[in-house]
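For reference, the structure I am asking about is given below.
All protein chains but one are shown in place.
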Amino acid sequence: MTVKVAVHGYGTIGKRVADAVTRQSDMKLVGVAKTRPSHEARSALAKGYKLFLAGAGQRDAFDRAGIPLAGTAAEMIREADVVIDCAPDKVGRENARLYQEAKVAAIFQGGEKADIAEVSFSALANFEAARGKRTVRVVSCNTTGIARAAAVLEPAFGVAHWEATIVRRGADPAESHKGPINGILPTFKLPSHHGPDVKSIFPSLPITTIAMVVPTTLMHVHVNHVKLTRAPASASEVLERFRKTPRFHLFREWEGVEGTPQVMEFARDRGGPGRSDMMENALWENGLRLDGPDLYFFQAIHQESIVVPENIDAIRATMNLAPDAATSIAQTDRSLGIPAPE
Amino acid sequence: MTVKVAVHGYGTIGKRVADAVTRQSDMKLVGVAKTRPSHEARSALAKGYKLFLAGAGQRDAFDRAGIPLAGTAAEMIREADVVIDCAPDKVGRENARLYQEAKVAAIFQGGEKADIAEVSFSALANFEAARGKRTVRVVSCNTTGIARAAAVLEPAFGVAHWEATIVRRGADPAESHKGPINGILPTFKLPSHHGPDVKSIFPSLPITTIAMVVPTTLMHVHVNHVKLTRAPASASEVLERFRKTPRFHLFREWEGVEGTPQVMEFARDRGGPGRSDMMENALWENGLRLDGPDLYFFQAIHQESIVVPENIDAIRATMNLAPDAATSIAQTDRSLGIPAPE
Amino acid sequence: MTVKVAVHGYGTIGKRVADAVTRQSDMKLVGVAKTRPSHEARSALAKGYKLFLAGAGQRDAFDRAGIPLAGTAAEMIREADVVIDCAPDKVGRENARLYQEAKVAAIFQGGEKADIAEVSFSALANFEAARGKRTVRVVSCNTTGIARAAAVLEPAFGVAHWEATIVRRGADPAESHKGPINGILPTFKLPSHHGPDVKSIFPSLPITTIAMVVPTTLMHVHVNHVKLTRAPASASEVLERFRKTPRFHLFREWEGVEGTPQVMEFARDRGGPGRSDMMENALWENGLRLDGPDLYFFQAIHQESIVVPENIDAIRATMNLAPDAATSIAQTDRSLGIPAPE
Partner (left out) sequence: MTVKVAVHGYGTIGKRVADAVTRQSDMKLVGVAKTRPSHEARSALAKGYKLFLAGAGQRDAFDRAGIPLAGTAAEMIREADVVIDCAPDKVGRENARLYQEAKVAAIFQGGEKADIAEVSFSALANFEAARGKRTVRVVSCNTTGIARAAAVLEPAFGVAHWEATIVRRGADPAESHKGPINGILPTFKLPSHHGPDVKSIFPSLPITTIAMVVPTTLMHVHVNHVKLTRAPASASEVLERFRKTPRFHLFREWEGVEGTPQVMEFARDRGGPGRSDMMENALWENGLRLDGPDLYFFQAIHQESIVVPENIDAIRATMNLAPDAATSIAQTDRSLGIPAPE
């Protein structure tokens, strides 16, 4: 069975999800919808994607640019079995009605509130909860990063308390109008919204998060302190758990990976399809410490790409394309060049 | 009585301490020692400071630049009652012998290890411990920031546990060769050295710190989670404590101080002597939250200047120039344009 | 005679001009008008300035913040002899009617087009042209920087052709929402508007400018290539001209001023009233080269403050407070801590 997938919104996430869909043997890309012509529209055409006009867009602008349109987003949606909504934050809610009317399944992104969908989703944590659902929400990049780690730590060791400081990138690399250029901006919502968002997946996880924004475009970094209920024997035991789980990458001390610049350099070096993305949680062996039941660790999260494999798995869960999470994850990762656990 | 003060090393801290000394009625600046001519040497001369040749420096370079020298650092030291050592990290230890030989009191900076001096110092916390000592170490900017906050919280509410994430600026504004330009660098020493350094002043404070470096030059930001042993009645009670303590500045929500850029803008706007510095811990009323015994708060620390008033107080403690901490602090702050608590 | 000055708009320029006005013996600050309460409003009150409600502002917001208002901007304007309009770009044009109705002289900033006023102004270039005028426009920071340099080079050596590349800062230090964080943005208007803007003061200067934006907050940098009609004997002759002109600061090679970070560090070190501003054009002796009639030089321009002394001189020209440019400039510079030429 081949599921027909439409991508509604063609920004940072949308364009990556579209590319990822084309790499799945059980999916077919119907097309992508966009509001404006741009270099991204030109690249989409070069890749052979059908381009549809998104709601707020103007056909004229595409005509003037010489970018052919295959129709409207509404038409695209009618051809699809499932729509991946990658519209800007809050616009997904407006779009939801379209999907309902067209009777297609819909997958939303974490910029929408949890109540937009029947279930909030992170593949390692709750793949089965999304099975057969008509609306699913893939949680945001930071929440995905924490949910993945929780999916490792909670079953293995239990979590008595989790505190995370989330140091966020100020803008994506191509968002050249956003700052700050020089300065640190605390997020005065205390605690930040990330903790409650994690609970949309792990309802009883005792987690508190605090956030700030810094002048970088590459990745977020999380500082985690997790008090475990069953203390591991050693840090190595914890590292081993992470190492054996898909979508984690562990750097060793001798590799000289001093921070997010080298993590992304690693991602560029290894090649593979796509945009030199880092779809795994990046951890450092020397950036994890166990002190009795207290676990401290850094992880870096590539805000642009980490949710891409999650969207693919969400499609499989929704559309009943895989027997279980592990099978879907392995298939997704293979297709996207994410190495299997060592 | 007027104490004769020499400043050995004329970088970020040294030049500020020298200026501050000239503003004290009970102190006299003997001169400053520098290794190289530079625009800072020119400014020092313009301010009428005597310039001495620091150890590693070359007289030739000063001659070629037309910068007159009043002698060597050794000669400067002999004229002083107390030397403020503002040499680069680790060089203070080499200099210590000079001070011993010259039988002058010496105040070191936090770039040196605690054992360089009889006592590590932060004025609000342990002024009396430095009274009459011959060697004192003013702790570093981040440690000073935490020690000040501990001096407020520990006596008032007790501290059961303190966790701080320290998000450090990558370089001072004029350090144009240091990075990172784009990226976040975790400090892989886990926990970071700041916790033990705070204990050089509060030996039994149960504190853990984790650090990272980000691409900004303005200030550090601390994310604090303090579990108090005696829960305050409300966040207001905690804010009131900070507000009534010297060297704390609290911003209100309506002031629109979104982060370190606006904190430093505030410091520029208020004018006063000097370099538009922010010598207080900067807190936000809307950046502090109390949840039972759990206190969360952000504070921003101006790495260039926060230790300057501490050095002045350290001189007073060492030289027996003030009857108590409060008197010294009030005198220092008045002279430096730091407003008294509201 | 003491001229009553009102400052309409209290942002980067307005707050500096207000402070500068209070330092003039021949001027009196009526007050400042602001749309919103903020830390800047609090600082203004602390300085004893009367605060008025600017047009788009809401009285409620000030009331809630506990910031007392002395009236509306219209009321402030009626008390003034001259208004300095420091409203955001384009808003000055809306305000112009208010000034006309109130029959006060008005000084606009360079964010407005040249036709807003009878004359565009730069003190070294055309002080007399503004004498007695009812509307004057102080040109923008970049244009001021070039106009000052032209006021030196044109009379002394003649200008056959001038090309400037203007490398602009992306945002002011406290504009934390503006980017870019990482990247260079060419200004696709070719040539840029700066050349024509310089011609609002030097109508026949053959100048072409090209601009771009880079991720810094400190200063703009200009790369100038000026073909002179009468070749100077040597680079020293040109340097001497700059050195003898007010509002130029020349750094020497041994001072180690590698770029804008050290220029601003110099400004912080020298102290003086205000915000550690650099109101002079900053040039480097080793950043100027003469090759026959071809003069190449870098200059750094502090976007926040360079027009401040120009506004003060514009008041004097408009209000007939000084016999000539040199007298006004010397008086302004003395009051603001800008050193007289060596």
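As written, the chains take the letters A, B and C, and residue 1 is the first residue of each chain.
Here is the rule we go by: a residue touches a chain if its C-beta (ideal position, glycine included) is under 8 Å from a C-beta of that chain, and two chains touch if they have at least 3 such contacts.
Just so you know, these numbers come straight off a predicted model, no measurement behind them.
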| item | value |
| --- | --- |
| Residue in contact with the excluded chain [from A:Pro232, A:Gly259 or A:Gly287] | A:Gly259 |
| Which of C:Ala300, C:Ile315 or C:Ile329 contacts the chain that the document leaves out | C:Ala300 |
| Residue of B:Asp26, B:Glu75, B:Glu118 or B:Glu175 in touch with the missing chain, whole complex considered | B:Glu175 |
| Interface with the undisplayed chain - residues on chain A | 15, 19, 36-40, 42-43, 46-47, 61, 64-65, 173-176, 181-182, 217-218, 251-252, 254-259, 261-262, 264-266, 268-271, 273-276 |
| Absent chain, residues of chain B that touch it | 170-171, 173, 175-183, 185, 215-217 |
| For chain C, the residues touching the chain missing from this view | 163, 165, 167, 180, 182-186, 188, 190-191, 208, 210, 212-219, 221, 223, 225, 253, 258-261, 284, 286-289, 296, 298, 300 |
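Definition applied: only the chains that are shown with their structure count from here on.
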| item | value |
| --- | --- |
| Inter-chain centre distance, chain B versus chain C - centres from mean C-alpha coordinates, in Å | 35 |
| Separation of mean Cα positions, chain B and chain A [Å, integer] | 42 |
| Junction residues of chain B - those touching two or more other chains | 182, 217-218, 258-259, 261, 264 |
